[in-house]
Structure formats: structure tokens, C-alpha cells
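A single protein chain has been removed from this complex, and every other one stays in its place.
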Amino acid sequence: MTTPRRVVITGMEVLAPGGIGTKNFWSLLSEGRTATRGITFFDPTPFRSRVAAEIDFDPYEHGLSPQEVRRMDRAGQFAVVASRGAVADSGLELAGLDPYRVGVTVGSAVGATMGLDEEYRVVSDGGRLDLVDHEYAAPHLYNHLVPSSFAAEVAWAVGAEGPSTVVSTGCTSGIDSVGYAVELIREGSADVMIAGSSDAPISPITMACFDAIKATTNRYDEPETASRPFDNSRNGFVLGEGTAFFVLEELESAVKRGAHIYAEIAGYATRSNAYHMTGLRPDGAEMAEAIRVALDEARMNGDEIDYINAHGSGTKQNDRHETAAVKRILGDHAYRTPMSSIKSMVGHSLGAIGSIEIAASALAMEYNVVPPTANLHTPDPECDLDYVPLTARDRKTDAVLSVGSGFGGFQSAVVLARPERKLA
Amino acid sequence: MATTFTLEDLKRILLEAAGADEGVDLDGDILDTEFEVLGYESLALLETGGRIEREYGISLDDDALTDATTPRALIDVVNAQLSSASAA
Partner (left out) sequence: MTSSVVVTGLGVASPNGLGIQDYWAATVGGKSGIGRITRFDPSSYPAKLAGEVPGFVAEDLLPSRLLPQTDRVTRLALVAADWALADAGITPAELPEFDMGVVTASAAGGFEFGQGELQALWSKGSQYVSAYQSFAWFYAVNSGQISIRNGMKGPSGVVVSDQAGGLDAVAQARRQIRKGTSLIVSGAIDASVCPWGWVAQLASDRLSTSEEPTRAYLPFDREAAGYVPGEGGAILIMEDAEAARARGARIYGEVSGYGSTIDPKAGSGRPPGLRKAIELALADAGVAPGDVDVVFADAAADPELDRQEAEALNAVFGTRGVAVTAPKTMTGRLYSGAAPLDLAAAFLAIKDGVIPPTVHIDPAAEYDLDLVLGEPRTAEVRTALVVARGYGGFNSAVVVRAAA
């Protein structure tokens, strides 16, 4: 029996609200600043929720051509920019590899929803036509319909010709995309995966659909402090957008080429609650099971976790659900383990946030600093863990658990660790 | 515009918004049966509440739907809104 192949992160790039580029992203997090604001992309006055975490993004500044900008939805543009950035950061010469051994996974919950919303208005004449008019359709509309176009664009941008797909499991897409890529490398189907996720959902249809279930906060009079995970005053999440991409490599080849290794993706698992498309059972049993299996795969115990990057969306049911889930597996160690939600600062970018949170977790290990939960002044009494309120904390961080939870009932967990650790 | 909201109105909207659980007889005596027992969870009630708001031109508080746990309570909340709307 050969040793199973291990997978490490050797490159990354993040585009998040308030922080384009990994460095700016980490500054925002480590300084505890927030990037939530009143919506500027469209007139938000008809909506219940009017805040979001928007990125000031100019695709041309990031090297996209006019043709690329025309044919790609904003989320696709994010993905291409971030995947190129991750490859550059890794120092890996992809041109020197067998392109069939390099694959791509892109997580996205809602694909090209922004582009679809805009195009629908055009072809339907503002919603007046049932039989929408093809004469007005943009030539790239098919790419919006089927968001595997994102994976194709990323593959073309980096020159990958191996297994490529979009992973779309709602708000756990960003973890599951990375998990999928890790499994491909481990089983030997690829040596390098360009993996990450992207979503750009801040459009009227998304705001309206979350308004309808009161999932997003209506605290628009205080946009900078609107995202308040675990705080007693929180009343919903703040929609965000963004992307994070990674270069994932097999450990031995990464070591051999002298690559900088951010972290090993040591364990991953996803489970379903089989309960409700939007609801969560308070006991957190299925997220707990995902955590248990991810730790098991990493051959680690819960008490080896130094930091938990929470889903922390800022809905009451989520915050209590994951607090319960973490306690089920970590027991008393849960109370001694800092657990924070970066959604307090960068909002909830649906399918993208899982990868952005993996990036934050890897950076916590890189700098031995745990990012805070901003806007947390008075915790919900039922949320009694250490949520790292307001300010970042210096802490030796060798292993991180990051969790996600999403519509459809998906619960995912990923464990990052130092590759040089002793395997139990 | 209708000025009273009856159990029949509620049943019609519930059926449109969320159907009915097998084994639940909406034509029985349900006025004081909890929505949960009738098989309607918060998502179904949010959809129902949205439809009531649109059809009757009223606005229900965030808490109204969570606090009104039975048909009678919801009907009362809607009727209170309707009478204050017509009085205004």
C-alpha cells in the first residue's frame, strides 16, 4: 500500500470587498475593518435589505480584454483574475506541465445571476413579455445560462486541459470546490488543480429572493456595522461578492520544486441535513458529522485545532446551529478555541465565501494571527464560545477548521494543517 | 378591496403557497391548531405571508408571522392590519 497523496496550497489570490489582492484582504481582516455599505450597484430603495459588501472592481485594471469583459459575467471575470493571480503567486510554470494533469474547479452558488438578471430585463422588455425576445439577447447568454463557462474560462486563462467543472452546492460551493479538487489530486487524476470559487450575486433578483425569506439584515441605516454574526442584535446576513482561488499541488512535487506552502488541505467532508432547503435543525448533527469526518481524514483530534473559521452568517438559526455542531465534536476544547466569522467584515458571498474563508484560514496560519468577528459587542447568550470579538489576536495557528452551511441542506468542513506535522 | 380576512381566505392562500400535508384535513377544525402541526414551517408561512400582503395590500411585521402560530392568530393579525388600513 502506497502512502496516500497529500495536497497543499502553494498559491492563492483573493478578491474580496474592501480587499482586492491577498495582501489587502488580509489587512482588512487583521485590522478588523468592515467592507459592508449601502448598495451602490442599483437603487436599493424598493428592497427590505439595502446593504451589501461590494467590490470596487475594474476588470480592465486586472488585465481582462474588452472581449473577455463582454462575454463573462462579473463572477466569471472575478474567477479569471483570481486564478491567474493564484498561479502567479505559486511560481508554478504551468507551461512546463502536462496540461491533462492540470484541472480546474470553480465553486459558484448562483453562477451568472447578475448577467441573467440584466439580460432578462432586456429580452423581456422590463418583464412585460412572457415570450421573451431572442432578437435582443446578447450572444454570450448561453454562457450565463450554464455557468460551467466559468470553469472553461479559467482553464483557458491558465492553460489547463485536465478534469474541469463547476461545483454548485449553494453556500458550501467554495469549500466543496476545493474538496473536489483535493480528491482528484489524491486519487491521481490530476497533479495540480486550480481550485476556488466565485460569486457576484448583488443584483435585484438576489436581494428580492432573500428579502422574501427575511434572511438578509434590514439594518441599512448602519451599513458599516450591519453584519453582526453571533451578536445578540444580529438579524440576518449581509450579501457580499468575491472570489478566491488556489493552486493545489501534490505535496512531494511542491516540496521538490521548493514551493512556498501555505497549508495542507488535510481533511474535507460534506454531509446533508436532509431536513429542509433553507432551515437548520438546532442540534447541528450533520455539520458535526462533516467536521468529524474531515478531522478523521486529517488524522487529527478536535483538540489539535487552533482556530475555527466559522460559517457565521449572522442569522440566528445559523449561529446557534454551528455553535452546537462545533461543541458536539470538540467538546470542552470548543470553549478554548477561537472561532470567528469574517462575514462580519466581507459579507456573505454565497458560493464564493467558502474559498475566501479557506484563504483567511491559510493566512491565519501564515501569520499566526486569528482574524476577529467584527461588530460583536453582546453575544447571543446561546452562542457561548470565544468568537474573537472586534480585534484580531496573535495566536500560534498550526491547524484550522473551516465550516460552511447552505441552502439545500449542505454542511461542509475542511481542515488545514502544516504538512510537516507528525501523522497520528 | 376585501376588508375582512377569513379562514376560507387563509386556506385558499395556504394551498396556493404551500399545498397541504398528506393526512391533514384543512377543512377540519383547524383554527387553533398550530401551523407546525398542520405541516407548515416558517418558509411556507413566509410565502403565505407574502401572498397575503400582496393580495390585501398590507404589510405584516417581521414578528407577526413568527408570533402568530395558529390560523386564528394569523387571521387576527391580518384583520387588525386591514382595519387600521381602512381607518387611515
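Letters A and B name the chains as they come in the text, with residue numbers starting at 1 for each one.
Keep in mind that, in the parts below, a contact is a pair of C-beta atoms (placed from the backbone, for glycine too) under 8 Å apart; a residue touches a chain by one contact, two chains touch by 3 or more.
Because the structure is predicted, anything quoted here is derived from the model rather than measured.
**Student:** Taking the whole complex into account, name the chains on display that the unshown chain touches.
**Tutor:** Every shown chain touched by the left-out chain: A, B.
**Student:** Which one touches the absent chain: A:89, A:176 or A:322?
**Tutor:** Among A:89, A:176 or A:322, only A:176 touches the chain that is not shown.
**Student:** Hey, which of A:13, A:286, A:306 or A:357 is the one touching the hidden chain?
**Tutor:** Counting the whole complex, the residue in contact with the absent chain is A:286.
**Student:** Decide which residue listed in A:278, A:323, A:340 or A:405 touches the omitted chain of the complex.
**Tutor:** Per the contact definition at the top, the residue touching the missing chain is A:278.
**Student:** Hey, which of A:93, A:130 or A:420 is the one touching the hidden chain?
**Tutor:** In the full complex, the listed residue that touches the missing chain is A:130.
**Student:** Please give every residue of chain B in contact with the chain that is not shown.
**Tutor:** 15-22, 39, 43-44, 46-47, 50, 53-54
**Student:** Even though one chain is hidden, which residues of chain A still touch it in the full complex?
**Tutor:** 46-47, 99-100, 103-104, 108-111, 116-117, 120-121, 123-124, 126-128, 130-134, 137-149, 151-152, 155-156, 159-170, 173, 176, 180, 183, 187, 189, 204-205, 207-213, 215, 269-278, 286, 289, 406-410
The criterion applied here is as follows: only the chains that are shown with their structure count from here on.
**Student:** Find the geometric centre of each of chain A and chain B from their Cα atoms only, then give the gap between the two centres in Å, rounded to an integer.
**Tutor:** Whole-Å distance between the two chain centres: 37.
**Student:** Contact residues on chain A for chain B in the complex?
**Tutor:** 212-214, 276-279
**Student:** Touching chain A in the complex: which residues of chain B?
**Tutor:** Touch residues, chain B against chain A: 41-43, 46-47, 50, 62.
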